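Every protein chain except one is present and positioned as in the full complex.
Entry: chain A
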Amino acid sequence: MLTFPIYLDNNATTPLDPRVLDAMMPYLTNKFGNAASRNHAFGWHAEEAVDYAREQIASLINCSPKEIIFTSGATESDNLAIKGVFEMYASKGNHIITATTEHKAVLDPCKHIEKMGGKVTYLKVDDKGLINLEELEAAITDKTILISIMYANNEIGVIQPIKEISAIAKKHGVLFFTDATQAVGKIPVDVEADGIDLMAFSGHKMYGPKGVGALYVRRKNPRVKVTAQMDGGGHERGMRSGTLNVPGIVGLGKAAEIAKQDMEKDTARISVMRDRLEKELLTIEESYVNGSTEHRLPHVSNISFKYVEGEGLMMGVKDIAVSSGSACTSASLEPSYVLKALGLSDDLAHSSLRFGFSRFTTDEEVDYAINHVKEAVAKLREMSPLWEMFKEGIDLNSIEWAEH
């Protein structure tokens, strides 16, 4: 049986897995101790639970439990990595390299770095959303201390060439940080094989709770340190003070364990559903997939439907919860900067929908979504003056549109 609206916005957040909630429940109730309380059983239980979660997470990304710094989420992890490296390695240099399609949680700290006197290079991406490795290497100077490139993009799911990037970083003695919020728990991420020095991720993108995340900080080859961005108590090896969110951490740990155990099975099922929806929706005339389909996460599809407007389309597909690259959905007036970075014109960026699938998405839901979107696009095109002009063979670029 279908219940509405159908949730297909799993790149924004995922539902909490019931198995995760079960694991968390004791720590939200009777096991409420502070993990820093060393002198009684309440504290010991909490600390044990946190240590166990550290092991579960370390096992998922192939690191040592000691290399996990718990935070409030990926945004904090991004801030801690970028600002923390900038401060810690100030004597080595002040230059950071990132990309234009990064999440705001990376771009905004980079802007902050620039205000603090640092220098930031923003690499462009190609029409598939991928950075150019030669441009990356050419951007490195003797002042470069950090390369910050996301593992996979949140809007289009495009996976960057992580191993190649880390090889370049290593060759030049530069640290490599990756915001892997969309990738961890969804595709195999191995900090050793991938050559990652710092990595941010969060609980709620992998069926865990909101308000908890982690920063992986490498301890060997090289030993990496970041300057704390919050003082008080010296928790998490002095890199992140603040009482640990024990239930959240337990949830993140359990989510990591389930991800490791179910990833292959989940991916096999989810990617088939994603591909089916995409294939069906691309039968709609003048519809296009945004970003690489070759190097892409298995659970996301970003499609533009030309000549219909994104927010109008969202209203037409009210039975499904998706997001749009349209300006109207955000506070800013600009359409998605990620889609624009791929070279999409504003109108195509406006007309995009992002579909995100989860381990809880069903075939029945996908069937419904396909028909629902097809009907909405057809209805809106019937109402669209641009569609009529296109059908009459009028070149829309030949029209002098009023500036407004």
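A few notes on this one:
Following the convention adopted for this analysis, a residue touches a chain if its C-beta (ideal position, glycine included) is under 8 Å from a C-beta of that chain, and two chains touch if they have at least 3 such contacts; residues count from 1.
In the analysis below, contacts and distances are computed from a predicted model.
Hidden chain, UniProt protein name from the list "Aspartate carbamoyltransferase", "Formate dehydrogenase subunit beta", "SusD family protein" or "Iron-sulfur cluster assembly scaffold protein IscU": "Iron-sulfur cluster assembly scaffold protein IscU". The chain not shown here is touched by just one of A:308, A:338, A:353 or A:366, and that residue is A:308. Within the complete assembly, residues 307-312, 315-316, 326-328, 335, 345-347, 350, 382-388, 396, 399, 401-404 of chain A touch the chain that is not shown.
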